[in-house]
Every structure is written in structure tokens, then in C-alpha cells.
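The other protein chains are all here in position, but one chain of the complex has been omitted.
Just so it is clear, A and B label the chains in written order, and each chain counts residues from 1 on its own.
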Amino acid sequence: MTEMDEILKEFVVESRENLDQLERDLIALESTPSSTDTLGSIFRTVHSIKGAAGLMQLPKLEALAHSGESVLSQLRDGALVINPAIAGGLLALADGMRQMLLHIDRSGGEGDVDCTAIVERLARLQQSSVPGPAAAGTRPDTVDGTRPVQSGIRVNVDLLDKLMNLVGELVLSRNEIVQFSSLQEHSVLLGTSQRLSAITTQLQEGIMKTRMQPIDTVWNKLPRVVRDSAEFCGKRVRLEMEGRDTELDRTLIEAIQDPLTHVVRNCIDHGLETPEQRLAAGKPAEGRLLLRAFHDGGQVTIEVSDDGAGIDVAAIARKAIEGGLLTPEQTRLMSEQDLVNLIFLPGLSTASKVTSMSGRGVGMDVVKTNIEQIGGRVTVHSQAGAGTTLRMRIPLTLAIMTALVVTSGDECYAIPQVNVLELVRVDAGEATQRIERIRDVAVYRLRGELLPLVWLHTELGQNGFQRLAADGAANIVILEADGVKFGLVVDEVRDTQEIVIKPLGRHVRAIAMFAGATIMGDGRVVLILDISGLAVKTHLLSNVRERGSVRHDAALEDTIARGEALLLVAGPDEGQMAIPLSQITRLEAFDRSALERVGGREVVQYFGDILPLATIASLLPEHAPRSRTPHGEHDGAVHVLVHTRDDRRVGVIVDRILDTVEHGLEDLRPATRSGVRGSVVIQGRVTEILDLDLICGGLDAPRPVWGQAVAPPELVGAEA
Amino acid sequence: MTDIRERALIVEDCRTVAALTKLFVQRQGFEVLVAADGLIGLEMARRELPRVILTDFYLPGMDGPDLVRALRADAATRGIAVFMLTSEDCPARRGQAMDAGVDEYILKPWEPQCMAALLQAVVSRTDGVRA
Partner (left out) sequence: MADSREYTSCLVDDLLVGIPVEAVREVTTGAELTPVPLASPLVGGLLNLRGEIVTAIDLRRCLQVGERPAGQRPVHLILRSDDGCVSLLVDEVGDVLDVADEDIEPAPRTLRGRIRELITGVHKLDGRLLLVLDTDGVLSFSSGELI
């Protein structure tokens, strides 16, 4: 009886759709209780399910629907007026039906699902009839055909997936043919393959359109989630949605459903305050939850913002420290945004009423992973007292895109065309001039705009330092991602191709640099770069973004004037010194026993390397310190600032770390010794600003001779 | 045994019910058409001139009783046998349906044998014109 099986399957699908509609209508009815259209729609929905259940010989489901119908006809006749208790009861009815449908779907029958509780609840609601004003002059049997008649056909989604795969394979084959034919001198072949190419592109676009669905498909379930969560948490929430008809590929819609639901619940549970708290803070008692969706340069952006209290960074930092994930020092070195981003760390999700309500231990880390799995990125921004915004950016089409192919070393890499602004080639000889340096950062001036540069081979962990192409030229790809513009220096720029994006397996998926992989015309696998991931990974860019982008000289100076992050340390003369954080690669603490002496210098083994060490005192030639206090020791550990210069690392031992501050350096008093940029008053004390680049400068000679550029330093441990 | 199958039109917006009813009526030897909306149902009736129409009471577009009234008002479709299928046994409803001019008012779920007999009766009517 496979026909019946099919009908049963259809029944489950149809009933689920009906229940979705029912929930939407119920929530709408709560805000407009006198809407006869909505009530009529609800009644028809329940009636439908009842009828079908009867025919399908599902008596329990039928009985459930019937009990709902009774309440509804009383509502229709005006014997009952909708109130939260009734709405709640009917929503419970919908839940009960869903449960039963699940059972039916899995086992083909009703089994022993027990719905007596719901039936009784609805029966009680019926008794509670307080005769309200009779529904004004409506014919109880009025049927307004509000259910929209769709023009279109139903297609099995598996079939669409299959078509999509076939088109993907077609694109690959097309690429092979085009590559082959371009090497031939055969005009007919060339012409035919070009036509094939054009047709394939159109077919691909058409198929991709069939898979696009409006995000409302996901969003329309949220009013219910919001209502339930708000009730559960005792909060009042107004849900607003913008961009409901923004379209996404079907697979993306499925993938964001759960993360989005979790984020919404989180906002209501943690983000929004209670009505009392809000009133006390001068906000309206009702909190606002805004969902926005829009297309932006080949990506879809989905934002969830609330006007609540913002993320409590102190609490998160505390939790991270308690959980052993970070040390107090590390949290002190982190910027506010870094601390906010801690919510994405696994193990940091705060238990909440809502998650226990939903029964699932989903944390923000899972949300992030889910979004990253489909090639997207999640960022969060928070303002204490004002609210929090979570932003998800997802590539628009999962499968096929245009890419620019570049090389680094022996391998090719693909860059999504949407991120590419332009290509610049700086000829040999000009390279040293045109590539400028501002404070450690290589920049390129593009028509007056200063863009930070990154080298692809460096980002990939390959050897060499800011190397140029074999012919001495610099090939720069000007890219933009997440509003940040920068230049990527590559070995060679090849061509643009249409590629099929294939997902990466779990072993490599988490690498932020790569968005996926593809297969070239010659069969080789090529990795696709994630430009957003690249932008984020490049530390300077995240710094820059926090202070505004690097555009013109004036703005750059302004950035510096606004304040630089400094590490305050105790200086050798019991004075206070500060070192720009941008010069510090890492902050390490070694046990005294880990230090070794090699050739008169102190060194320590560091990640397979040997890190030469020096105290600040030994690196500053004038005014050599007289104090004999044991240096660099505090609580048994030796604190070292690791400074990187041109691929070489050196460690600077500091006595004590005092604090991290942000301070403007525009009014420095002139330096009194070399190695110091100047001095300024910080926290009431005169503080010298050390420049590690200058004082470690003598260390980057090919065979570093200790203290070559300065007068013989006082070597560590060698006390006169 | 007729070579040409008689046509039946089902007007029902619930897909499951439509599918089940179609299955049953097909097994009775009919060629079955389905409309999910009262207005479309009316259109199809005028175009296809089926032997029998099985319609639901509640429908989007144009409800059951209105559909029947429209069919009766049109000379071309006046003689088509109409069964109204409904899951509610309510005298008021029954009255409405009869007033509109249905031939049979049948409660869902219907008795297979009874339905089969009714459908058979329609086919064996030689004149096809409602008295």
C-alpha cells in the first residue's frame, strides 16, 4: 500500500504547515482579538487537521483537533474572548499535535502518545466561558478565502539538490573543456565551448534561483519563540523584523534556523532586562528585539539586536578566569572587543532558564561553529546599558562563484571575486618607494588612500619576509571585507575563473584562512581564501577597525593621537616605563629555572627556538642602573615581553608589570636617552615610552652580536 | 464496461483529504480531477463538465454552498451531480447545503460501500439530468 504511505507522508507535511500557520495566527489574534479573518483561518486550520486525521484513521489526533475546535467555535460565537490562558491552551494544542505528528512520521501510527492532559485543559477553558459581547453580526459560517493561492508547482527538494549537484559537476566539466579548448587553435571548438559556457552559466543561475527562499521561512517561527521565552523569563518583548523577503539558498535557511532561535532566546534571557530594571534605567518597560536581513556584496547579513543591558564584560572575564581559560593578566591585556568575543569560547555559555526550557545545551560557540560551517562569520558588538548586536554574514550562494586565482610559493589559491576591488602591480625598483611604513605597518598609497598591506606567504606561515615576486615586482590584490580595505601581496596573479565551492572536511574546516576548496580545470585541488578571516587574523586590522580605518595620513595621525595601548612596567631605576602593545608579540612568564646561559647571554628555549633575553636596563646604555635588586623576578616567575622583528624574536625581561593603559602620545617630552621615544605623565608619574624596535635594533644583524650598536651593556647576571 | 472513463471533480483544499478521496474515486473507475479552491473548482467544472463533483464545505476562494449555487445557476453545469462532503454533522449546515442544491450530503469519513453505491448510481443515470 505504498500509495497510502505517500499520502501519510504528505499528511504529516501538510499538517505541520497548518500548525505553523496556526501559531502565526494565534499570536496575531492576541494582538488583534477582534479579527474575524484570523479567527476564521485558525478555525479552518484545526478543522482541516481534524478532517484529515479522521480519514487517515488517527482517532487521537482527531480527538485533539476536535477539542480545539470546540474552544474555537466558542471564540467564534463570542462565548469566549481570547486571553493569554486560551492562547496558551491552543498553543499547547499545537505542540501536542506536533508531537503526535512526529510519532506518526516515525512509526506510521499514533502509538500510545497521551494527550489527555491537553484535552482536559481545553475542556476546562471551554467551561470558563465568560459571555463576552457577541461577535458583531458575523455569520458563523463565513468563509473568507484568506489562504493564499500560490502560483507555482511543488518540487521535491531532493530533486532540486540533485539538479544543483549536476549543475556543479557541469560547471567543473565546462571549466575543463574551456581550458582545453583555449589551448587549441580550433575555432569551431572554441566557439562551441564558449556557447557551452554561456548556457551553463545561465542554467546555473536559474537553478540557484529555484533554491532561494525568503528568510521569512525561518523568521516566521520566531514570534512564537519570542512569546514563549518572554513569558518564561518574565520579560516584555517587542519583536521587529526588517528584510523578511531577503532571499537565501535553501540549505542556508536550514542551517541558520537553530542558531537564530538560540540567539533570540539568549537575547531575551540575558540581554534584555526585566520591565522593572528597564524602567529604573529610564527605558521603556518593553524591550525591543530587532531582526534585520539584507544583501551586501555577495553576502547576506543577518543582525539580531536588542536594546538591553549589553554584555557584562566583567562577568565574562571572571567566568573565563574561574574556568581556567584565561589568566587575570591575559584579560587585562585584552581589549573590550576581545572580552566581548569571549562569549564564543566553548565552556563559557552561562546556564540559563531559557536553555533549560528548551532542553538543549546550545552555546554561542555552537552558533559560531554552525555559521562557520556554511562559510559565514559571526561577530558581536555590545554597548553597556544600550544593547547588543549579533551579526552573521553568510556567503550568498554556497556552491558556485567567480574567483581570482593567485599563487604563493608553488601553490595556487582562489580569492572570491566579490572581495576583489582592483589589482595593482608595482614594478621592481618602485616597490621600495611605493610601499611605505608607518609604525611597523607596511602600507600602500592608492590614490591618496593608505591601505595596510599583508603578505599572503606570511599569512600562510611560509618562509621569507615580505618577499616580492621573482622579478622584483610587487603584485598587490586590493581587497575589501567587512568594510575593511587592505592589500594582499601575492607572488603571481593568474586569471579569473568560475569555480565550484566544495566544503572542507572537519579536519581543516576550522582554519579561519580558508573558506572552502575547489577543483581546477587540471584536476588540482585549490584552497579558497576567506578574506574576512584573513582580515580578522591580521591583528593590525582588528586594531585599525576599532579605531576607524586607515585612510589618509591625517586620519592615521589622528588615530595615534587618540591614544595607543601601552603596557606599563616598572623600569630599572624604580621608575615607570611604558611599551606600546603593538610592539609586543606575546607576554610570557618563565620559571627562573628555565633560563639558560649560552656564551655569556641568558636565553630560554621557546617553541623550538632559542630566545635571547635581555633586561631593559642592559639595553639602555646611558644611566646604567645602580640598583642590585634581583631583576625580573616577581612571584618566582620571570616576565618576558616577546618582541618580533623581521622574523627574529627577542625577549625583554621586565621587573614588574603594572598595568595596561591607553594614552595619547602626541605631547611627548623629548627623550633623554636612546631607545626611548620620549616621556609623558601617565597615572601621575613621569613615564618613559620605550621603543623596542630601537633598543632591540642591534639584534637583527645577520649574526647578532649582543649590544653591538651601543656601549657595552651590563650583561644579565654579570654584576660589576 | 465503458471505454471512456467518467470524470469526477474533487474540490478540496486539504491535500491529504483530496489525495485519499481521489484514490478511492479512481478505484471506482473514474478519471479524477482535483481543485484546491472554490473558484478554480467552478472553472474546472465549466471546462471539464464532470459527471460528479465532490466538494468540501469550507473552501478558500469560494465556499462549498456558494460553489453549488453557482453551478446550479449555470445551464451548462446545472445537471452535474454534486456531493457535499463535510466533517460536521450540524443541522444548520445540512440545511444550507440542501438549500444550495446538493444531491447528497455526506459526512466524513464516509462509509466506503455507501459512497461506492452513490457514485455508481450517478453513472447509471441514463439522462444525466437532474429531475
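The rule is short, and it goes like this: a residue touches a chain if its C-beta (ideal position, glycine included) is under 8 Å from a C-beta of that chain, and two chains touch if they have at least 3 such contacts.
None of these values were measured; they are calculated from a predicted model.
In the full assembly, the chain not pictured is in contact with A, by the touch criterion defined above. Only one of the listed residues, A:282, A:324, A:461 or A:684, touches the absent chain: A:461. Looking at A:324, A:448 or A:505, the residue that reaches the missing chain in the full complex is A:505.
In the complete assembly, the contact with the undisplayed chain comes from A:169, out of A:3, A:114, A:169 or A:336.
Touch with the hidden chain on the side of chain A covers residues 169, 172, 411, 460-462, 502-508, 510-511, 513-514, 517, 519, 523-527.
The definition used in the following text is that only the chains that are shown with their structure count from here on.
Our note on geometry: chain A versus chain B, Cα centroid distance of 56 Å, whole angstroms. The touching residues of chain B, when paired with chain A in their complex, are 13-17, 19-21, 23, 36-38, 40, 58-63, 87-88, 92-93, 96, 108-109.
The touching residues of chain A, counted against chain B in their complex, run 3-4, 6-7, 10-11, 14-15, 44, 47-48, 50-52, 54-57, 141, 143, 145-147, 149.
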